[in-house]
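The block underneath contains the structure these notes are about, expressed in structure tokens.
Here the complex is missing a single protein chain, while all its other protein chains stay put.
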Amino acid sequence: MNASEEKLLEVRNLHVAYGKVEALQGVSLAIAKGRMGQIVTVIGPNGAGKTTLLSAIMGLLPSRGEIFFAGELEPVPEVGRMVRRGMNLVPEKRELFAEMSVEDNLILGAFQRYRQGYRDHDRSLREVFALFPRLLERRRQRAGTLSGGERQMVAIGRALMAQPTLLMLDEPSLGLAPLVVREIFRIIVELRKRGVSILLVEQNARAALQVADYAYVIETGGIVMEGQAENLRNDPRVIEAYLGLGQHQEKLA
Amino acid sequence: MFPKYLATFAATLTFTIGAANAQVRIGVIASSTGPVASIGIPQKNSAALLPIRVGDLTVEYVVLDDGSDPTAAVTAAKKLINEHHVDAIIGPSGSPQAMGLVQFVAEAGTPMIAPVGSAGVVLPMNAQKKWVFKTTQNDSASVEVLLAHMAKTGIRKIGVMISNDAFGENRYKEIVAQAKGFGLSIVANEKYQRGDTSVMGQVMKLIAAKPEAIFIACPGSPAILPQATLRDKGYKGRIYQSDGAALEAFLKQGGKKVEGTILQGSMMLVLSEIPASNPSRKVMSDYVAAYEKRFGKAETFGSQLYDAGLLVANAIPVAVRKAKPGTAEFRAALRDALEATKDFVATQGRYSMTPENHSGMDKKGANELITVQEGKWRLVR
Partner (left out) sequence: MDIDLPIALILGQDGIINGAIYALLALAILLVFTVTRVLMIPQGEFVAFGALTMAALQAGQPARLVWLLAALAVAEAIADLIVLRTRRQGAQVTFSALLVKLAYPFVLAALLYNLPTATLPMPVQAMFTLAIIVPMGPQIYRLFFQPIASAPSLILLIAAIAVDVSLVGVSLFVFGPESASTAPFSEASFEFGSVNVSSQALWVVGSALALIVALWLFFSHTLHGKALRAAAVNRTGATLMGISPVFAGKASFLLATLLGALSGILIAPITPISFDSGFVISLKGFVGAIIGGLISYPLAAAGALAVGLIEAFAAFWASSYKEVIVFTLIIPFLLWRSLTRHTLEEEE
């Protein structure tokens, strides 16, 4: 790994502790910069620390270690600042504003940009609706009344309203039907084409490894394996632990 | 509710006036915070005007705040008695607080001189109340004077509006007890809270009963609201107020709405009309001059506490002949001396105490019948 200026995101030796329990021990990862976006995935079992990792990078949790984003060291990451600088997180629980309309939810994604002086939220909204036509139909509906898949679309769309260069997704396929999951992953690939890099945390290792460029495997708070996604897909240890017994899994992406 | 916590806290803050190692120590309890602060603040200030030398004895005053709360008053009294070993207590500011203290001062054998209106603190006289004295006219007397005026001017039907607290309740009891004797019937009676922002309902009910005069009894400036509302709604009859309304703020706030009100007030308010032959006039004007030099406009409540202090100062030389200050014997002697006070001239009149009468003032008392004319207090002629 070279100097941080060439990386979109570089995390060095990250430690996160809850009281005495170390949730992450010395985790390092990187996402390269490029004309097209990169999809980097972090897979691993439940409780390995995947959500903790994203939360710490975003600034929701205190951490020790170094986090470089877009060439700059963030000594104490803070959510507002990260959003302003081009990072956004779609959390596992989506955290939508259930009583507010789809359109209001999306518009609020542009809040920080608005405060920074950008007035392009209408254009961003059109782009999000183009990506998720189903949301356009339901724009006035209360977000809490949508289906699981639609809610996920609102969550992603809302994050996109901030025009991020790095989008972090925490378990986007969780609780969704296979057809919907396929749609979501198609969108993820589409985003990469538009230059948005994705840091994808997934339990569904098969789907994740099929779309990713690079992958990390995390177990009990530490990285145990990393490499090009296609290599990991064929690695016997990974196959045994994460790619399961189902020979009937559909090919995604 | 919540001010109670503040009151208990405030009771722990003390001010002392006079030399730190004085020979005689007097405790002062005044409600300088809380709902009756408008009464307690002038009283607290007046304590600073009391004599710090009597003969060749030095006197120290320890001032505590009870936040207008009877429980805090008890805490304050205990502190004064047990920690400061006071020889006498002046105060507190309100009747509920005073009633609560009777038992404690009696147990401690410490005389208490309370500038409160309720006769209940000294009557009926018993072993406990013999330790208590008061420097204000009895509630009964103040109500009597007003009812007498109503009867004299041909009024038969009256309406009554009282504040929902001890002051209002006491006055109401007196009014009810005495009304028939003056040939008056109460055609309507309403209550309101001191903190109310509107008394429209009560006022409408009073007006509908068509009384010839209305008697309002509430301590402090909240007494203005019902009167202002009555006048706004076109009530043309005469309005009487209790001595609780005899404040500067009543004139300022009330403006045109309180013109023509008849109430009982201290001679302080009509000092210029009091004949020079009245010996209290000089004592009162000296007090007012001293108060205004340091604190701004003087209020009658302050003079009531001042009188209490003067009474004690008057009793000290007598008591010191029998015992040394700081001893239980001295406090008992002080009590005896207070009880023996005869014709003592203070700001509100002449005080003469007897074993049965610890109010010291006869029916004529200190308060004058006054009215508001052109925004000023005037004697009723």
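Each chain gets a letter, A and B, in the order it is written, and its residues are counted from 1.
Basically, a residue touches a chain if its C-beta (ideal position, glycine included) is under 8 Å from a C-beta of that chain, and two chains touch if they have at least 3 such contacts.
Since this is a predicted model, take the numbers as computed values, not measurements.
J.: As a test of the contact rule: which chains in view would the missing one touch?
T.: Per the contact definition above, the missing chain touches A, B.
J.: Looking at the whole complex, which of B:Gly183, B:Gly201 or B:Pro317 touches the chain that is not displayed?
T.: If we include the chain that is not displayed, B:Gly201 is the one touching it.
J.: Out of A:Ala70, A:Leu108 or A:Leu174, which touches the unshown chain?
T.: Within the whole complex, the residue contacting the unshown chain is A:Leu108.
J.: List the chain B residues touching the unshown chain?
T.: 1-3, 5-6, 33-35, 37-38, 41, 164, 190-193, 195-202, 204-205, 208-209, 220-222, 224-225, 233, 247, 249, 253
J.: Extract the touching residues of chain A with respect to the undisplayed chain.
T.: Counting only chain A, the missing chain is touched by 58, 60, 74-76, 78-81, 83-84, 88-89, 91, 93, 95-100, 104, 107-112, 114-115, 158, 162.
Heads up, the rule we're going with is that only the chains that are shown with their structure count from here on.
J.: Express in whole angstrom the distance between the two chain centres, defined as the mean CA positions of chain A and chain B.
T.: The mean C-alpha positions of chain A and chain B differ by 75 Å.
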